[in-house]
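What follows is an incomplete set of chains from the complex, kept in their original frame.
Chain IDs A and B follow the sequence of writing; residue 1 opens each chain.
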Amino acid sequence: MKLIIAYIKPERLNAVKQELFKREIYKISVTTALGCGRQKGYTKSYRGVINEVNLLKKVRLAIGVNDDYVDKTIEAIKAGACTGTIGDGKIFVLPMEQCIRIRTGERGTEAIG
Amino acid sequence: MNRILKWPMLGAIALLLFGAGSLFGADAAPASAPKMATAASVETVQINLNIVWTIVGGILVFAMQAGFALVETGFTRAKNAANIMMKNLMDFCTGSLAFFLIGSAFMFGKTAWGLIGTDGFFMNVFHEAAGWNWTFMFFQTMFCATAATIVSGAMAERTKFSSYLIYSIIVSAFIYPIAGKWAWGGLFGSGSAGWLESFGFCDFAGSTVVHFVGGSLALAGAIALGPRIGKFNADGSINAIPGHNLVIATLGVLVLWIGWFGFNPGSTTAGIGDIGRIALITNLGAVSGTVAALATAWILLGKPDLSMTLNGALAGLVAITAPCNTVTPIGAILIGAIGGALVILSVLALDKIHIDDPVGAVSVHAVNGLWGTIACGLFNAEAVLGTAAASTGLFYGGGFRQLGVQFMGAAAYFVWSFGLGMLLFLAMKHTIGLRVEEDEELKGLDLVEHGNDAYAGFQIFINE
């Protein structure tokens, strides 16, 4: 099992969700985040002070999947989030040792979906 | 008499009491004609009272600017909050200047063919330091600003800021003032009456002139712009795009409601007993609109939706605005209730036909402005109230004449404001552009148009 974490542009969230749903991945968790990367930020001018904002608004996805779903998930995120412009974000794949469904107590690959 | 001299600031009162003759009219001759002198004084005090009340009314109408800003912001997304605030602020500012310099002349200048004012440009309407004209201009400016600001809600979250500025100048300098001339031109003096006025068109405080005109422009704007990204799906189904702050929106409605007590009772522009009646009637229309909207929403949608109920309050207020001086309490309750139901149906219908009006401006101001206009022809009960010998409303034995005039007026106003609005917005669309880029709309207008963040530090999902 893997935990797939992705940081994407907020305005792509709906598209990513749709791509995931198309591939029958329905279970995801989403968090707001601020990100700092190659996309150097933008200048925000508040009261005449031109500030380099380097923490941009991002959305963080966390998706626990069985191993055979990893590629599909990555593909879906790429399909939904890629605009080809800087700041599209990253996908991280982490190993996951265990997964428990709280409601039933099921464990492992059963529990994930 | 001595102590009195301590009171006045800048000698104002003394001037008034003893110099009133010279200040307010040459026909008062204190020394030789005691009776007249006295009459003049009483008259002067009443005029002063009228001025005080009208200024208070104007200030309350100004407060509606804050109400509109709050409602529109609350009903839209956080990423566009600063932009909407900016638009509401700027349409008042540019509009005030435009109306003062140009619009007021079109509205209140000497009338040509009952259609348009032709003199008084560039503010030469002022004669005396303490005269009525200043007060009148103050009050009318606030009305003009109300009409202009209605549009911003329907066009929220996707309109270019610079285009909106241009729109607001044109409305305040031209579209609204000429509309105003037709029904209200005669308020300012002889020779300035408009053509609808001559027909006896009834719109006491502006369901038509302000709200229906503003609402029709809003409809034109919403159509010309098209819906926000994500509002309607390819398959025709509809998405909710929830407003980001219903607390602020509710506050906005209450502020508008407060302001309406200047809008309607203030339209007497006289400190007389009728203002009590008009205030009460206005309130009855509003509360009954709210209750009806709550009930309608609850029945149709299963739950009592706050934003719909808020629209109901505004619907009741808009609907009662034209007839507020001519209907009975029971009339007001019925008019408000129908307005409250109408606004819900209209919001649902506009969604169905894929016109995206984020705050319900069309349903509130156009639909209920129309309803209020027509309601005069049905519910006017002047004879019951004792303000005229005969009632003009159909239900009170007035026959169909008034109703006909009301329909005629509404049709004329729709052609004028929706037509001109459509022309204007389409012209902008094909020249300077009316709508921001898709990319910008997704990011939010605050950032793109203003470089601002309305809620710095708060964690907000801006994808919604």
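Rule of thumb we're sticking to: contacts are C-beta pairs under 8 Å (C-beta built on N, C-alpha and C of every residue); 3 or more make two chains touch, one makes a residue touch a chain.
Just so you know, these numbers come straight off a predicted model, no measurement behind them.
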Copies of each displayed chain within the entire complex, written as a formula: A x3, B x3
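FYI, only the chains that are shown with their structure count from here on.
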Centre-to-centre distance between subunit B and subunit A (centres being mean Cα positions), rounded to whole Å: 47
Residue ranges of subunit A in contact with subunit B within the complex: 10-14, 30, 32, 42-46, 57, 59
Touch list for subunit B against partner subunit A, complex: 230, 442-443, 447, 451-453, 456, 459-463
